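Report on the structure given below.
All protein chains of the complex are present and in place, except for one that has been dropped.
Let's look at subunit A:
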Amino acid sequence: MATTACFVIVGKNDSPIYESEVGSGPRKDEAAHLHQFVLHASMDIVQDVVWTTQNMYLKVVDKFGDLFVSTYVTAGQAKLMLLHDLKSEDGIKNFFQEVHELYIKILLNPLYVPGSKITSPQFDARVRMLAKKYL
């Protein structure tokens, strides 16, 4: 499993609706913020890359230092972004696909307003479980 990994789901209005540090490495506050900044900055590239391919999985779109940003864009323009330090494309792809399914289940919840923060603890737990499994 990657020592550093930060997973974020960015909603249609470019605001994060879910954030979690899924890396196995020791958490550092500064690093965590840096991760968020890197993810935030890479959204510019994602916005361009998303028009160049038909795939939802955009692979690694950006890197800063030894941090890579992989992105998966859903049909609803929600961006699943993962910051990681190890390249394992298949695992990341599977991770994204599974999380996408979870996200769709969240969307199916009639009480969930699309674009609002995902606060479901089950979702969080399952995402972490998937991260352990694939990353």
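What we mean here is this: a contact is a pair of C-beta atoms (placed from the backbone, for glycine too) under 8 Å apart; a residue touches a chain by one contact, two chains touch by 3 or more; residues count from 1.
Quick note on the criterion: contacts and distances are computed from a predicted model.
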Not-shown chain resolves in UniProt (candidates "Oidioi.mRNA.OKI2018_I69.chr1.g186.t1.cds", "Targeting complex (TRAPP) subunit", "serine C-palmitoyltransferase" or "Exosome complex exonuclease-like protein Rrp40") to "Targeting complex (TRAPP) subunit"
From A:Lys59, A:Lys93 or A:Lys117, the answer for touching the chain not displayed is A:Lys117
Per the whole complex, from A:His40, A:Lys59 or A:Arg126 the residue touching the absent chain is A:His40
On subunit A, the omitted chain is touched by residues 10, 13-17, 19, 33, 36-38, 40-45, 48, 62-65, 113, 115-117, 119
